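Report on the following structure.
Excluded from the complex is one protein chain; the other protein chains are retained at their positions.
Going by the order they are written in, the chains are A, B and C; count residues from 1 in each one.
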Amino acid sequence: MHATRPTLQITPAWQGQQHYLAVRTYSLALAAPLSAEDQCVQSMPDASPTKWHLAHTTWFFETMILRPHASGYRVFDPSFHYLFNSYYEALGPRHPRPQRGLLTRPALDEVLAYRRHVDDAMQQLLESADAALWSSIAPLLSLGLQHEQQHQELILTDILHALWCNPLLPAYQPEPEPLVCLVAQPKPLRWLAFEGGLADIGGQLPDDGFVFDNETPRHTALLHPYALADRLVSCGDFESFIADGGYHRAELWLSEGWARVQQENWQAPAYWLSSGDPRLAARTRHTGWHVFGLQGVKPLRPEEPVSQLSFYEACAYAEWAGARLPTEFEWEAACGTAGLTGMCDQVWQWTRSSYDPYPGFKPQPGVASEYNGKFMVGQLVLRGGSVATPPGHTRPSYRNFFPPATRWQFSGLRLAKDL
Amino acid sequence: MHATRPTLQITPAWQGQQHYLAVRTYSLALAAPLSAEDQCVQSMPDASPTKWHLAHTTWFFETMILRPHASGYRVFDPSFHYLFNSYYEALGPRHPRPQRGLLTRPALDEVLAYRRHVDDAMQQLLESADAALWSSIAPLLSLGLQHEQQHQELILTDILHALWCNPLLPAYQPEPEPLVCLVAQPKPLRWLAFEGGLADIGGQLPDDGFVFDNETPRHTALLHPYALADRLVSCGDFESFIADGGYHRAELWLSEGWARVQQENWQAPAYWLSSGDPRLAARTRHTGWHVFGLQGVKPLRPEEPVSQLSFYEACAYAEWAGARLPTEFEWEAACGTAGLTGMCDQVWQWTRSSYDPYPGFKPQPGVASEYNGKFMVGQLVLRGGSVATPPGHTRPSYRNFFPPATRWQFSGLRLAKDL
Amino acid sequence: MHATRPTLQITPAWQGQQHYLAVRTYSLALAAPLSAEDQCVQSMPDASPTKWHLAHTTWFFETMILRPHASGYRVFDPSFHYLFNSYYEALGPRHPRPQRGLLTRPALDEVLAYRRHVDDAMQQLLESADAALWSSIAPLLSLGLQHEQQHQELILTDILHALWCNPLLPAYQPEPEPLVCLVAQPKPLRWLAFEGGLADIGGQLPDDGFVFDNETPRHTALLHPYALADRLVSCGDFESFIADGGYHRAELWLSEGWARVQQENWQAPAYWLSSGDPRLAARTRHTGWHVFGLQGVKPLRPEEPVSQLSFYEACAYAEWAGARLPTEFEWEAACGTAGLTGMCDQVWQWTRSSYDPYPGFKPQPGVASEYNGKFMVGQLVLRGGSVATPPGHTRPSYRNFFPPATRWQFSGLRLAKDL
Partner (left out) sequence: MHATRPTLQITPAWQGQQHYLAVRTYSLALAAPLSAEDQCVQSMPDASPTKWHLAHTTWFFETMILRPHASGYRVFDPSFHYLFNSYYEALGPRHPRPQRGLLTRPALDEVLAYRRHVDDAMQQLLESADAALWSSIAPLLSLGLQHEQQHQELILTDILHALWCNPLLPAYQPEPEPLVCLVAQPKPLRWLAFEGGLADIGGQLPDDGFVFDNETPRHTALLHPYALADRLVSCGDFESFIADGGYHRAELWLSEGWARVQQENWQAPAYWLSSGDPRLAARTRHTGWHVFGLQGVKPLRPEEPVSQLSFYEACAYAEWAGARLPTEFEWEAACGTAGLTGMCDQVWQWTRSSYDPYPGFKPQPGVASEYNGKFMVGQLVLRGGSVATPPGHTRPSYRNFFPPATRWQFSGLRLAKDL
């Protein structure tokens, strides 16, 4: 259908189309190492099957863009509206979240066909969009792509949890065993001082390109003098915390965190295997801690950032280290400062900020008003980005959020202190 | 490897080999309509994935026969011992039952390879078995095949439950829509009288061919005069019970049953869909009750036996009908009487007998001692057989058993009364 | 009001009146050592507060006898019907069982006033009853008194559980510390043989004085030759089971029992305290097992019958001892045989009989039809009687019943074996 386009005009719609293609393809690439069985499994209510992510992100485009804006669009399968709505109350009843793993039908092949059907319709719509239509759908296209990128990170964290639940500990993407494994020690931590004062926080549409509504409105916040560690807390650091009895000293923990440590018998970050673990015995003669990740089980590398940490563990570590977590405002105001490493590309960093609305916050209008605002209670803000975050998705004002006991994300910490 | 066998001798070992082949092939035939995704899913802790059934029955032969008796046998994969042991405490720790659905690995293909590996080794063992070896392994072979047949029934009941949990209500095996559906009314129920007195109950090895240890020892029981209904309770009968308020009249129910009715809001047998069910709206214009089964959703057929019933519902129905359930002894003593229909080929029949040990019961020796005896508390006996029972598997002395709230089996009832 | 009775006629109604007085007074005597706080507490959903028992047994007479049969009877407080109905569905909604301990009002004094009110009305009714009325109410009177006696045993077992939950381990009725405590070893166990054959089981109204409907109809049962231990299993016996790893050997346990052992970390009978228990440290220098009972904490006495045992523990012990539990029919047929000690006066004895209906069983008519029959699933029969059973309450045909995990009753065991 491109045959009739003699000269290429780099219009915003054309750029949107390219962006759409790139993001959509990336989702498939993430699913590629997984079998149909892998893509169907749900290992806990908070996680979703890969297949469900692939379908739900597609449903988002179908529901938010094609149905209202693509005249003559034929819905792929009317039952998918019930199956792949995530949490939009305004869009009617939906399949219960904890039962997503029961959906062996539609089969993976059918979901892939669904993606192709929607992708074709989206391409057609974008190609034929005039300026008026484009201005209507452009914000929804951005939102849908950002949405899909969020699910791309979840595809990785959710499948990693499922593989962790399998006693065989299969790797998502095995890497060749290195001939020599150089163990580096973490660099000594250095403190960078910040004066505080009034700081611009958040983003604003359209000045800042895309931002989520929870990052708005941009506003001024008052910061008191503080310092941030120049690097993330590393696995080696965290090993010292454990060796010093960190998981057995109530005084280091928030009360809820300590209760969780007892109830679930936490002894280390979620995906660490201790020397005596029977699952290790069969696969290695190395002793010492091992860590399970996207490449499978590997000996702990002291210099790597600690990950899969709950907020409780992050707080307890900071307490033990005589420091604290930064607030999300301190983090954002410092972001970009020379010398701060690992801000956005290794692990999300728990902050000491509850996920509250910004002054003057209003959810975006329309169906997507349920996107962020209704979750603003009982969660903590994480800032940064991780190895699982798709390229280009994050930014300094980005507010990620999870409940404090969450341990299946690429979540770690950076220390802060008062000056 | 068959090349050197010039003439065929119909020995017991050869017969065993044929039986082995037939049973093992039947399992694969049952799995054939299911995708890899279907075969991986576990819809509740009591049900298991098809793939797990296929592997576990294979593990049984490997563990009980090949490892102790086939010299030089190479275990297919050492980790499978942990993954596919069901409940044998004497064989060490095992994968937790509620997490069988998380085993996306080993993949289905690998499990099928496991079956072929064990089947080859079994064939070889049976072909080469001398009389001494045969006499050692023959009872284990029988047990292993009976065991696999039990899992064949569970393959069907478990996948049916999983498909029922899917809002699309896919059929396990769709049948062509009949051009005309003749609705027959159930035949009037007639009572057959039995004198009671002393009756031989149970079976005995080796007199009775194969029997499970829970059917032994054969012993005498004393029966009081009773009558049995000549046919099963039908869907039409049960519809009358519902129409008469059966699910809302506490006086018909055992106390535990009534509690369950309230808690889980039971209104009909487990897989019935009422006229207003939204899952019906999309697929049919028929009104009235529909029933979900192996062939998918069909309008209720009044003459078919009611199925997927808990013991509680069976008891409440009997109470409503002014009758009672038979004891397992009454059922067994009557089995084979001319005029009794549907004894072993339609639905298992709940009895009013708790699953207690027979006088003089001893579990079979060895590892298989855990097969039956350790479950003799808190369960009720069902007698007969069902449409899901593999041909030749059941017999009059067969004791099936489930907890009283069980609703995913092909379980119904036959009325009895005192004379 | 007795002033006008010049000569005493020992009529059945007068006897009933005396019996009524005796039973009702005994309940108060059992409550006497307890404070109002003690009488209000509910330590688990299965147990009830003493005050609730005192009120509920009173409600039973008010509801079953006074309201239908005492013309002009004034109900004490209409709200008590809701508060003190236990489980009679036919009598309407009632206060949820797990919330009985929240009823700080009515105060204990008010409940005692309720008892006096009903007792006065009952006395008046019984004094004035003519033959016709007497014949109507006599069966209900018997039932009401037997009912109250059942609750008398529960008053003791329920408060004992509550006191056990108190870290101070207060004694229900402290006894003076003996100057010298002679430790006797249990007598060697001897086996008494029984031929079996046809046995009369159960009781029949009115031939047998009072029997509950679950003991009827009297019928013939067939027994196979068996032997019973002449004495109960003792604490000393059970100590040997523990010392031999009884709580750590899966092969001794029913599957459900073993699961419970793991989940709740059972290590000994419910009210045993091991040497290192911190609650012991403060109160004694004795070492070795201690047992908590109505007289508080005392060093284990090897010759005393073991008590507060679940069915699972009883079965595991019997398995370990190379024996089994008797059926309820074996127990009943043997009861009264010379040489059998501790049949009805020390602990209830778990049998290997599920609580199923007798052949021909019909619940008694009327409201009391809910008394027994609706509980006939998922429970095991205990036979005998205990130190907590009120004098004269039990009999050889008496069927006590509890779920198999029950551990707060005076429940132990006697061994049996096949001959």
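One rule holds for everything that comes next: a residue touches a chain if its C-beta (ideal position, glycine included) is under 8 Å from a C-beta of that chain, and two chains touch if they have at least 3 such contacts.
Bear in mind the structure is a predicted one, so any value in this text is a computation, not a measurement.
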item	value
Shown chains touched by the chain that is not drawn here	A, C
Sole residue of A:131, A:250 or A:281 that reaches the chain not shown, by the stated touch rule	A:250
Contact with the hidden chain (one of C:22, C:102, C:131 or C:193)	C:102
Candidate in contact with the missing chain, chosen from C:10, C:168 or C:243	C:168
Full-complex contact with the absent chain, from A:139, A:170, A:299 or A:357	A:357
Hidden partner chain, residues of subunit C it touches	35-41, 43, 78-79, 82-83, 95, 99, 101-108, 162, 165-168, 170, 282
Interface with the unshown chain - residue positions in subunit A	87, 89-90, 198, 219-222, 224, 250-251, 253-258, 311-312, 315, 327, 352-357, 359-360, 369-370, 374-378, 380, 404, 418
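Just so we're on the same page, only the chains that are shown with their structure count from here on.
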item	value
Copies subunit C and subunit B - interface residue numbers shared by over half, same or different	same
Mean-CA-position distance for subunit C and subunit A (Å)	59
Separation of subunit B from subunit C, taking each centre as the mean of its C-alpha atoms, in whole Å	39
Touching two or more other chains - residue numbers and ranges from subunit B	none
